[in-house]
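Left out: one protein chain. Kept in place: all the others.
We just call them A and B in the order they show up, numbering each chain from 1.
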Amino acid sequence: MTIQFNRFSFTYRSQSEPTLRDINLTIEEGERVLIVGPSGSGKSTLAQCINGLIPFSYPGTWEGDVLINGIDARTLSLFDRSALIGTVLQDPDTQFIGLSVGEDIAFALENKQIARPEMHDTVERVARLTDVAHLLTHRLNDLSGGQRQRAALGGVLVEDANILLFDEPLANLDPLAGSEAMALLDRLQRETKRTLVVVEHRIEDVLSVPFDRMIVVVDGEIVADGHPDDVLSDGSLTRAFLREPLYLSAARWADISIRPDDKPSQPEAFLDRFERQPIVSRLTTQTLPVPSEASPSLELDHVSFRYQTDETVLEEVSMRCEIGTLTTLVGQNGAGKSTLAKVLSGYQRVTSGQIRLNGTDVTKQSIAERATRIGFVLQNPNHMISKQTVREEVRYGMQALALDADEEERRLEETLRRCGLYPFRNWPIQALSFGQKKRVTIASILVRQPDVLILDEPTAGQDYRHYSEMMDFLERLKQDGMTLLIITHDMHLVLEYSDQVCLLQAGRIRYAGEPFALFAQESLLRHAHLKQTSLFTVAQHLDIEVQPFLHSVIQAERKERSQWE
Amino acid sequence: MNTFTTKQIVATGVGAAVFIILSRFAAIPTGVPNTSIETSYAFLAFMAILFGPVTAGLIGLIGHALKDAILYGSPWWSWVIVSGFVGFGIGLVARRINIEAGGLTTKGILLFNATQAIVQAIGWILIAPVLDILIYAEPANKVFVQGAVAATSNILTVGVIGTLLLVAYANTRSKAGSLKREA
Partner (left out) sequence: MGVEMLGYIERPSPVHRLTGTTKLIGFLLWTTATMFTYDTRVLLLLGLASIGLFLVSRIRFREVRFVLVFTALFVLINAFAVYLFEPEQGVVIYGTRHVLWEGIGRFTLTAEQLFYLFNLILKYSVIVPVAVLFLVTTHPTEFASSLNRIGVPYKVAFAVSLALRYIPDVQQDFRTIADAQEARGVTVTHGPLLKRAKHSLNILLPLLFTSLERIETVSNAMDLRGFGAERKRTWYNQRPMTRADYLAIGLVLLLTIFSFSVTFYDGSRFYNPF
């Protein structure tokens, strides 16, 4: 089974410019192909041309050919293609259509009118393959993120499709679940020899299993296509503003040349390129931040929370965030991170315990009172946006404050400028990119001038460039005296940006303090589904201290980013 | 039935779920007993214009029947049927308004409102009371008063909130290409 693109271009019906231009690409049977590219590059469009959503669900102008096994793809209906190509979408929750795991896995078989006994056999076989056999009667809400992903995979595998296509499979997974998902894909591909196409921008995590080819898409064109070792050595990733694996950043910082022969796609092999002495001499001694004398902004004192009937969700949580610091909140899905954010911002009432803000007890305040002091930015911007233009939406944030018109106007303009939204102030929000929408929701909170800002996964699903823009923006807020609390799965973010990290597990704080010290406790990390980044591996390999090493690499990365326009 | 697309089926299912949640949590009591502003009908009318008569009719039927069943134990069939009728009836002008392609004109808004008013009047003042009399032998004046109150409240709700939903939706369809950054 081959997929072939010949001089292919595609323009969505609603757009004037082509999203894909002059694509020439052949994917051979049994190949493992990784497609990377920044947001909006067209990499997902490419995937949709393979699985048939284009042109069947998203019509547009189609030039050139896409051939699947030599057959013009346009002549194959979505139904025909579902037997050839199995797609796992980005968000396993939306892909989960059935009321139970078993029913969901069986979905494609039901559509093919497979008789019930045979269907049950197939479902059980596949469920064993993806390790969800013990969950067949469970509903979506009973599953962890990793289990959801495996159920979704099962639902695709039942069809025996020859090509498996994954659209950002790691987007919703914690670090450990992510590496488990990749290991499962790896094993399945080895056993079944299917063609594997993965679209992802978390390159380091994806490359934890070997790929035959790596394709870089930028602005609708293929700018690199070759073995991962070649692509990782030729600088295409940095030119495309993509994040290369961290150990390669480290290598470039240490002036170690990256050549295909060094196998840069395999961290274990590439480790040998690092030598201790030259690196030690390069380490900049970091001035450790003096344990600050700053006064506490937000304090939690034995806060517990439970829903009316369920078991306790938060148990005796105590922590403190100081003024002008950034705290990250980590832990696996369901550990209580979002609940903690909701309790802090007043969306939920604590069952017991006390919350203090700048020394005052705010536990009993109503959600509206609390929200003017502690702003909470939800993960999904669509949950917050209710006006049609940027300006209206940000102004709407102030509506309960009863400010006079001049003050309102002043704050509005200041906030829009601060968030980089001023040029877009009269745009309809639906015309903005995901990252810009997110910024609008932050602006509509900032305009109330809160003391504390809580953000639920502000960088989720964003490419390196947007990620850095967001984090640099938040860092500026911090320097202006804002206290920030950020929920994240991104371990490098924790290390690069946070002054304090809190690890939540099953509703309890298991660690609160300096980030580097957390990463030294391996068993704690494993239990909480977290992972060390590859920079730790390098440091351990060289037997050097982690902290100055990380710091140096991060500084080098920042310098590089400052040259982006 | 084969022209019933996957998108319409999903719109039916998810739409029914939204209808249920809105009737349960977003009904605003007016102070008049047993009468509230049912935002769920504004949503139903919106879905009717977006997805057409069959989808909206089914959203009304399934949404209302499931809502009654889950919350009160048993569907109130006479009113369930009317919800289906209202969705279907308003959906009949979906093609003429054609919000996806043509946006929303003043004429479209007038047509939408004339239709929803007529359809709801027939539904609440005629069909619902007659069914109540036939099935439950309730007194005519009681069920007609009930029907008239429901009709007034729902026609107003759809007229105001439903129209605003359509306008807001039509505004999002504007072309991104026409936008310029401002200094």
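Definition applied: a residue touches a chain if its C-beta (ideal position, glycine included) is under 8 Å from a C-beta of that chain, and two chains touch if they have at least 3 such contacts.
Since this is a predicted model, take the numbers as computed values, not measurements.
K.L.:
Check the options A:Met214, A:Ala254, A:Val313 or A:Leu378 and report the residue that touches the missing chain.
P.N.:
Of the listed residues, the one touching the omitted chain is A:Leu378.
K.L.:
Touching the hidden chain in the complete assembly: which of A:Arg74, A:Arg116, A:Arg276 or A:Arg476 does that?
P.N.:
In the complete complex, the chain left out is touched by residue A:Arg116.
K.L.:
Per the definition of touch given earlier, which of A:Ile71, A:Leu99, A:Ala183 or A:Ala520 contacts the omitted chain?
P.N.:
Looking across A:Ile71, A:Leu99, A:Ala183 or A:Ala520, the contact with the absent chain belongs to A:Leu99.
K.L.:
Give me the chain B residues in contact with the hidden chain, please.
P.N.:
Against the missing chain, chain B presents residues 1-2, 4-7, 9-18, 20-22, 24-26, 28, 30-31, 37, 39, 42-43, 46, 58, 62-63, 66, 69-75, 77, 135-142, 145, 157, 160-161, 164-165, 168-169, 172.
K.L.:
Name every residue on chain A in touch with the hidden partner chain.
P.N.:
Touching the chain left out of view, chain A contributes residues 51-53, 56-57, 77-79, 82-83, 87, 89, 91, 93-95, 97-100, 102-103, 106-116, 119-120, 123, 141, 155-156, 159, 307-308, 342, 345-347, 367-368, 370-371, 375-376, 378, 380, 382-386, 396-397, 399-401, 430, 444.
Assume only the chains that are shown with their structure count from here on.
K.L.:
Need the CA-centroid distance for the pair chain A / chain B, whole Å please.
P.N.:
Centre separation, chain A to chain B: 38 Å.
K.L.:
Inside the complex, what are the residues of chain A that reach chain B?
P.N.:
Answer in residue numbers: 14-16, 388, 422-428, 430-431.
K.L.:
Which positions of chain B touch chain A when the two form their complex?
P.N.:
Contacts found on chain B: 168, 171-172, 174-177, 179, 181-183.
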